[in-house]
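Before I ask anything, let me first share the structure, which is written out below as structure tokens.
Selected chains from the complex are presented in situ; the others are not included.
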Amino acid sequence: MLKQGPAKKVTVYVGEDVHHHGEPLYLALVNYLFYHGISGATVTKGVAGFGADHHLHTARILEMSENLPIKIEFIEAAEKLDALLPKLLDIVGEGLVEVQDTTILKAATAATR
Amino acid sequence: MLKQGPAKKVTVYVGEDVHHHGEPLYLALVNYLFYHGISGATVTKGVAGFGADHHLHTARILEMSENLPIKIEFIEAAEKLDALLPKLLDIVGEGLVEVQDTTILKAATAATR
């Protein structure tokens, strides 16, 4: 459970066609976070971009989704992040991982919908 | 009007099927920001994710858009944010709200297009 106050915001950038043990890396990562008690994660897909392999990918121009950038973001308490980080970096492999300070103004609450 | 210099970056995470008084919460929130003079806001929709209710949502696997994560971001001066925050948190309800420090290098300017 996240609490109000200081926390860490982690962002991972990988190509959508990068795989980890046969499944898309971003799904492997989201699954890892989900099953290790991270409170939430958001995956967004870019419409263009380039990465460490330095090819320019553009959905609009190419009209195909060739390795477009995927961004996985989550927010967690510093101590919990520290515990998961070694395995997380291992899963990410060739991707980029950055961490920023943030402040939680309101933690999400589960609701009956 | 935003100015160059220090500012706050607010990010709100909600499920796309969460509602507020009969309309999607993210639209209620964007409308609130728009009509209270916030300089700009960007809404992005995730392709996968999970939240406080801890169900895993994946557009690609499920091939349906069942409560995918929505992210609302805006940048504002600290004083202006402080004034809007209580009502904003009230609208957000069960979502997650975080705030970070940022520095505006160039404020947006309205242009005739």
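For reference, chains read A and B in written order, and residue numbers begin at 1 within each chain.
Criterion: a residue touches a chain if its C-beta (ideal position, glycine included) is under 8 Å from a C-beta of that chain, and two chains touch if they have at least 3 such contacts.
Bear in mind the structure is a predicted one, so any value in this text is a computation, not a measurement.
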Subunit number of the complete homomer, 2 shown here: 3
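One rule holds for everything that comes next: only the chains that are shown with their structure count from here on.
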Angle (degrees, nearest 5) of the CA superposition of chain A onto chain B: 120
Interchain centroid distance [CA atoms averaged], chain A/chain B, Å: 18
Touching residues on chain B, where the partner in the complex is chain A: 10, 13, 17-18, 44-54, 56, 58, 60-61, 67, 69, 71, 85, 89, 92-101
Sites on chain A touched by chain B in the complex: 2, 7, 9, 26-27, 30-31, 34, 39-45, 70, 75, 100-111, 113
